[in-house]
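All protein chains but one are shown in place.
Each chain gets a letter, A and B, in the order it is written, and its residues are counted from 1.
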Amino acid sequence: MSETWMIAGGWMAAGLTIFLFSFLYRDNPFFKAAEHLYLGAGMGWWFQVYLFNIWKPKVWEPLLSGDFFVLIPAVLGLSLVTQFIPRISWISRYGFTFMMGYGAGLAIPATLSTDFMSQIAGAIQPFTALATMTPMMIFNSLVVAGGTICVLFYFFFSVEHKGAVKKISNIGIYFLMIYFGAAFGNTVMARFSLLYGRFDDLYTFSGANYFYASQILLIALVAYFILHSFLGGKKTEEEEPAH
Amino acid sequence: MKFIKKQIPLAIVMVTGLLMVASYYIPHKYSVDYVELMNKWENIVSAFAFLLGLVSLFYSHYGKIKRKADGWGYSLFVYIGFLAMVVPAMMTDGRQMVDGQVTSLGWSFRYIYNALSSTMFAVLAFYIVSTAYRSFRIKSRQAFVLFVAAFVLILGKVPLGQMIWDSLLGWTGQGVADIIEWIMQVPAVAGKRGIMIGIAIGAIVTSLKIIFGIEKQYMGKD
Partner (left out) sequence: MKETLQKFFKMDRRWIFLVLAVVLFVPIMRPLGLPNKTISRDARNAFDYVDALKPGAFLLLSLDYDPSTRPELHPQAVAVIRHAFKKNLRIGVVTYIAGSTGLIEQIFETVPKDYGKVYGTDYVIFPYMANAAAVMTQMSSDFYGIYDKERNGKPVRDMPVMQGIKNYRDMALVVNITGTSILDWWVAFVGDKYNVPVVGGCTAISQPGYGPYLQTKQLKGLIGGMKGAAEYESLVKEPGKGTSGIDALNLAHLLVLALILTSNIILLIIKHL
């Protein structure tokens, strides 16, 4: 990739990034254009990946070499699209039922083994090595096993939650809260990491080797907002502030 | 007609599903051959499922442009974005690198799709902060427990937070990283395992209902 293309890329990426962030201040045409571009670019990327990784090598080329067997899944797949034509939309059921049958058949034994049996075993199994466990390990294993049971009580028992059942399911709620709290804490970190990624790129594009793309585009957008508010900048319905 | 429209599709889901379940437990050459065939077919059928999203998006934006609906000009950008990926792909035969050089397709990914996709999700960081400020209420004991777990995680995952913990609570002899490890390995495991077992039972029941044709909403109406 030549240097010119790299610089052009920096300007393109910095521009699109800043346009999308501009929504945080106020909805505007630059954001809207970038948002729609995202929808199209996403579809375009997926389309070419499907085309060159599956449709061409797995369907088209086998057909050209005389392997007509591949027509069966191809027709089943294409049948899905009939969903958009109400009169013949029932044809899509052939593709859907095949996918559902395959998926359900694969999921039943795997889920039973991985998320059900193994998890029950996981709660009990630590106690088989009781003699070698420290008091803390025993306590932790009890908390995991007991906590799991309490959460299950909260979810499952369709009997009225009162008396002992209510107490147990209430304890279950606390375990769920700790899990959700941990998940929230981690979500904050995850979201900040994504923002860091974008800022890091903007910082890269702000260098002299990119001719200060980030700064210039940011200033241009700020100028647009200032001009817009001066020149008949009444708030239209579609340009409400972002709050 | 009902036979073709309804009964054959239901037979497909039942036969495919039951044979898939059986093949899990029967390690025979026939079952392996059957699963291999289904895998290859499923791979291709799924690839066509993508067309549903594509047709739907194009159709709705084509409608907007045709009707000259409010903001129809923006819909043109959907097609521009699509072409910005597909035209370079056609020119390069889907290759992002040729002889160690990035092609126009690779360029489109790095500077258009990458920037757009990652920024769309990065924006959420701003909203999580303002939501935390406006809506995170410690009103009950349960909310307090949630807050404590979140607080420890947010504080202890970064070095500065660890330093603050050590200077304020270092005397306890417990580092915040140890407490995070305990939360993640003990009470959070109990909470998640309960959810996991619950979802597993739900998924198995739903799958059985699909296979036996009790659940058939996905087929649409007659």
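Going forward, a contact is a pair of C-beta atoms (placed from the backbone, for glycine too) under 8 Å apart; a residue touches a chain by one contact, two chains touch by 3 or more.
As the structure is a prediction and not an experimental result, all values here were calculated from the model.
Although it is not drawn here, the omitted chain touches the following shown chains in the complete assembly: A, B. The chain omitted from view is touched by exactly one of B:Ile26, B:Ala69, B:Met91 or B:Ile138, namely B:Ile138. One of A:Val144, A:Ile168 or A:Leu221 touches the chain omitted from the figure, and that residue is A:Val144. In the full complex, chain A touches the hidden chain at residues 24-25, 42, 45-46, 49-50, 52-54, 57, 102-103, 106, 110-111, 113-115, 118-119, 121-122, 125, 144, 179, 182-183, 186-190, 192-200, 203, 241-243. Where chain B meets the chain that is not shown, the touching residues are 24, 32, 35-36, 38-40, 42-47, 49-50, 95-97, 100, 102, 106, 109-110, 113-115, 117-118, 120-121, 125-126, 128-130, 132-134, 136-138, 147, 151, 154-155, 157-164, 175, 177, 180-181, 184-185, 188-189, 192-193, 196.
We take it that only the chains that are shown with their structure count from here on.
Centroids built from CA atoms put chain B at 4 Å from chain A. By the touch criterion given at the top, residues 1, 5, 8-10, 12-14, 16-17, 20-21, 23-24, 29, 32-56, 58-59, 70, 72-74, 76-78, 80-81, 83-84, 89-90, 92-112, 114-116, 119-120, 122-123, 140, 143-148, 150-152, 154-156, 172-182, 184-189, 191-192, 194-195, 197-198, 201, 238 of chain A touch chain B in their complex. Partner chain A is touched in their complex by these residues of chain B: 5-6, 8-10, 12-21, 24-25, 38, 40-57, 59, 61, 70-71, 74-86, 89-90, 93-94, 101-102, 105-126, 128, 132, 142-143, 145-154, 157, 182-201, 203-204, 206-208, 210-211, 218-220, 222.
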